[in-house]
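For this depiction, one protein chain was excluded, whereas all remaining protein chains were kept in their positions.
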Amino acid sequence: MKTAVLLIPLLPLASFIITGLFGKRYFKEKSHYLSVAAVAVSWLLSVYLIVQVERGEELHWQVYSWIAAGSFKVEIGFLVDQLTAIMLLVVSTVGFMVHVYSIGYMKGDGGYYRFFAYLNLFMFSMFMLVLGNNFLMLYVFWEAVGLCSYLLISFWYTKQSAANAGTKAFLVNRVGDFGFGLGIMLIFVTVGTLSYSGVFSSLGSIGTGTMTAICLLLFMGAMGKSAQFPLHVWLPDAMEGPTPVSSLIHAATMVNAGVYMVARSSPIFSHSPNAMFVVALVGAFTAIFAASIGLVQNDIKKVLAYSTVSQLGYMFVALGVGAWTAGMFHLVAHGFFKGLLFLGSGSVIHAMGGEQDMRKMGGLKNKTKITYWTFVIGALAISGFPGLAGFFSKDSVLAGAFHKGFWYFWLVGLVAAFMTAFYMFRLIFMTFHGKPRDEKAFAHAHESPRSMTIPLIVLAVPSAIIGLLLGLPPESGHIDHFLEPVFEAVMGEPVHFGLLDAGLMTLSALIGIGGILLAWLFYVKRPDLPAKAGARAGFLYRAALNKYWIDEFYFAVFINPVRALGRGLWRWVDVGIIDGFANGSARFFNGVGMALKPSQSGKAQVYLFSMFLGFLALLVAYLILTI
Amino acid sequence: MYDFQEQIGFPILTVLTFLPAVAGLVMLLMRGKPKAYKGVALAATAANFILSLVLIAYFDRYTADMQFIEKVPWISSLGVSYHMSVDGISVLLIMLTALLSLIIIPASWNYIKEREMQFFVAFLFLETGLIGVFCARDLLLFYVFWEIMLIPMYFIIGIWGGPRRIYAAVKFFLFTFAGSLLMLIAIVAIAYLARANPYATPVFDMDLLEKSIFSYQVQMLAFLAFFIAFAVKVPMWPLHTWLPDAHVEAPTAGSVILAGVMLKVGGYGMLRLCIPLFPDAVVTLAPWILVLSLIAIIYGALVSLVQKDLKKLVAYSSVSHMGFVTAGIFALNLVGIEGGIMVMFSHGLLTGALFLMVGFLYERLHTREIADMGGLAGPFPVMAGVLLFFTLASLGLPGLSGFVGEFLSLVGLFTYSKPLGAIASIGVILAAAYLLWMFQRVMFTKLRDEKWYKLPDLSLREIVSLAPLAILAVWAGVYPNTFLQLIQPSAARLTEKMAPYMAEGGSAVERIFASLGGLF
Amino acid sequence: MTPLQQYLALSIALFFIGSWGVLARRNIILIVMCVELMLNAINIALVAFSNYSPTGAGRGEVFVFFVFALAAAEAAIGLAIAIAMYRLKERLSIGDFDEMKG
Partner (left out) sequence: MPEFQQTAFILLSILILASAFCVVLFRNLIYSALSMIGCFLGVAGIFILLHAELVAAAQVLIYVGAISVLVIFAIMLTGHRAGDLRLFFHKQAWVAVPICAVAGIALMVVMATATYNATKDAQNPSDDAIASLLFNEYAFPFELVSLALLVAMIGAVILAMKEKK
């Protein structure tokens, strides 16, 4: 098991180093061989690992002491439990598929080797993130995945927008990490250790206030990485990256890190109901807020991006209300179907020759059959169509909120679910149905190569059936039992599936179907309705279309003032005051010197006279003092 | 006792210190053979680097005692002796000095066009001064090396610098020298005050001075005098304005040494003199110094955000990063001090590398204006990769050296005071902002000039000069214990020295915070 | 007035006559001569102290020898400078030499 745990991250790392160093000169268009092979082996090992864990094995392994400065001691160590295993499985499965998919998608790109090297680096970092056994390692690889995200978003660096998006993603994440880092320091200062087991075993001695502070600071990090309001602004922009990246990093894995972190710290969070409530509140608000923006976006990837933000909000609602396993369940399901949807959108973009605006698509149904059907499966899954993955996971989130007494979160979740179904099918109808709006692009449209369609099919399978496999019976399905050891301490009373739950389930299924039907009405039956509705909604419509002007707000309130402050400090304080003082004192002494210059007349006898006068003054002073 | 005789058998510290100067003198005697005298310079610095590794190899890392002691009376009527010895902190910085001195020789192989020999000689003398400062255990000797180090740098900026070199050199000299004079006064004062009786010779030996106890007033005055001298070097806000000018005008190699080692002399002095000699004053003034450090962190970052000149940007980023050094040191706990030292070490590596990169870019494009660049990743992919590496390391990406030090000093500061720690952390966000924005504007976006495709990417010589820095940056990020173990006993000795004062002064610190709170 | 004070009074008087000359005259050679007068005044004081001091035991005289030597050196250099200056400007008035004006 140790070997497996070690190999899972190290294979991608080795592949990154080799591909990165020699790819440009030696591998070129064969760069993917090594990368895909490495990830494939990692995937197999992850499967092996989850089987081992299923059998009840766990691993706590200190590899070496990483930082030891005084009392601050941190190890590089691995922790493999159910939570880790399930995260590993999602990451490696989607990662593997995305690698395969990229062979076709990135073909012929100038930075082919670079792309695969970055992907491998990401896989390494993500594996380490979930494998680590302490908070600092979590933080370290948290930043490392952020770096990969940065590199991959600005992969096409000659585009100004891509470069901006990369920087923005890194910076917004840094704002979150600021809180995360402070949280870690606070943990260290209060507990004196950073390993999960050490921290969780000494929680009893911490005051509630400190506990809430720790939780909120940690959650700030999660808000950054998992794109929760108000730190969600980077994720839609991150769509500037190549689509496989959006699928892997910005939908299925990295953005889940925040959820993973909160789930991992569940013992801490469960000590602070206030913090939990904040988590749920932020999640719920983000869920509905992002969904409302998603309703009106026209860029196919932006719709999916806002959908991701919204679904992550769901997960936080689940965690916040204490339905831990539901949150993780939704994470797993979402990982698969959102990965699928993004890859599908990539296939569409590929077919349309790079076009991302849905207003120029349409009628692709027949030209890209595999893409279409897999996409429909994904969309049905996310909309909560009965039987598919999203139905079970979303329902367990909503039921969890309801059971824990947070009916308002449940209500918000329902509304968001309705919106989700609507915008997903709006996307499908605009893209695949109706008449082609851009004939030229349509004429060239074609199904993607096999390396791209196979991953779509492969991912469609879990999107369809994972709910049935893991989620039945609801609230005490296989996944609940599997994750039970992790959340044992923090789970409340086990819930038994009853009549009420059946009702709730039906209701959410109906809501999902209702959303789909409304989309059908708007975009297939009566295509004139959207414009009317937009005109009727007026301000709200414009607000949603402009993402509620949050970017503009940040520019006006943070970025521009900070730059102005920097410029002001430089011009006025540095050059003005400090240098002014330094140069001024130099000028002062220069001036004194110039003023005294004439006294140096060069006439020796004048000097002699002054010398004698000085002598005289000394003598007189002596006489006055002594006599 | 760790006498050099017993430890290694020859006076290694003296050899380390004076080998470069001797090589410089030899070079002055050789005339007109550029290859030959560059070879001498390279050989001398290489030998010195190897010697510094030998020093580390023979160094006993499990003790805080001074090691490789050499002590010969020098001016016995004044109680001055030639007393050299090192502890873990000095050893680390000596290694850094030797490494950077070695690297700049190939890096400026073709850079200097006139008075080439004198240029290399100046650097050799500079190395002597720097290593001497790290070895000296006698205050007067320390001061002598301190001044020796100042003069070659003055000439390096003043002779081989850019268009405003005279202004920059004079500014550099005056700022530093003003500080040095204050320090000289304080040195003489405490040497005379530490005498057992009025007829005894003054005490310049640091071993003895550390044992003597000064009155509170003396401590405050002497501490301030020393501190200002070191703060100018660090440089701490608001004594930093010589740094951007000096960097912009200095030749690449000068910037590398200036940022890489010379700034560290300030932090080293605080550790070596300010804290052990004046514990009471340290306890009183630490909060104020921390506030200045925070200002430096935030202020340096904000100002570097809007810089248009690459070198100025890196220079102001040094102000910000060195703020973490002083913040860590004056948090006065083990984690913070070790963090501060690690920041010094890593900043030496990274800023040295960044200045080298800027120099390499300048040699190609003949500009340092960020606005003139853009899209350089196309023509210079290797350079983009290397610059990205050092940029990330510098903004504190975990796994590289910048993170370890920064995080440790933040933890130290946070342990000392939570609000201060939180404010300092903002600097980490800003660091990412200015560095990534810089990188984006230089390397990303559209290429401004297709001609640049004809220019060569990093040459082997340039890669070789950067490689050791990159390797050490990764090493210090992945396995920092190698370096932390080296400094741990010495840092622990400092905190042990401070411990009784902290216990007494604990409430005093709080009172000062109250007064600080009243101010804002 | 004790004998010592008489000698000292003579010394002071001679010293200030010399210094008057130094201040008042402009010819460089004459200034050198007046400086020699001042030195002589000092010598008188030194020898007088030596003669009346219980512990001096001739040390004043030793110093006078040093003064002699240095006075000779000074005269030699001073007069050499005077000659060089005269060559330069064909004049010897001290007011004509103000090249070091600030």
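Each chain carries a letter (A, B and C) given by its place in the written order, and its residues are counted from 1.
Note that in this section contacts are C-beta pairs under 8 Å (C-beta built on N, C-alpha and C of every residue); 3 or more make two chains touch, one makes a residue touch a chain.
This structure is a prediction, so every number in the text was calculated from the model and none was measured.
K.L.:
Going by the touch rule at the top, give the shown chains the omitted chain contacts.
P.N.:
A, C
K.L.:
In the full complex, which residues of chain A touch the absent chain?
P.N.:
Per the touch rule, chain A residues meeting the hidden chain are 605, 609, 612-613, 615-616, 619-620, 622-623, 626-627.
K.L.:
Extract the touching residues of chain C with respect to the undisplayed chain.
P.N.:
Contacting residues on chain C, toward the hidden partner: 1-10, 12-21, 23-27, 29-30, 32-34, 36-37, 40, 43-44, 47-48, 50-54, 56-59, 61-62, 64-66, 68-77, 79-84, 86-87, 92-93.
Heads up, the rule we're going with is that only the chains that are shown with their structure count from here on.
K.L.:
Using Cα averages as centroids, what's the distance between chain B and chain C in whole Å?
P.N.:
The answer is 57 Å.
K.L.:
Using mean CA coordinates as chain centres, what's the gap between chain A and chain C in Å?
P.N.:
A distance of 92 Å separates the two centres.
K.L.:
Going by the contact rule set out above, which residues of chain C touch chain A in the complex?
P.N.:
By the definition above, chain C touches chain A via 19, 22-23, 26, 94-95, 97-102.
K.L.:
Where on chain A is chain B touching in the complex?
P.N.:
24, 64-72, 136, 139-141, 143-144, 147, 150, 154, 157-160, 162-164, 166-167, 170-171, 174-175, 177-178, 181-182, 185-186, 188-189, 562-563, 565-567, 569-570, 573-575, 578-579, 582, 586
K.L.:
Which of the residues in chain A come into contact with chain C in the complex?
P.N.:
On the chain A side, the touching residues are 597-605, 608-609, 612.
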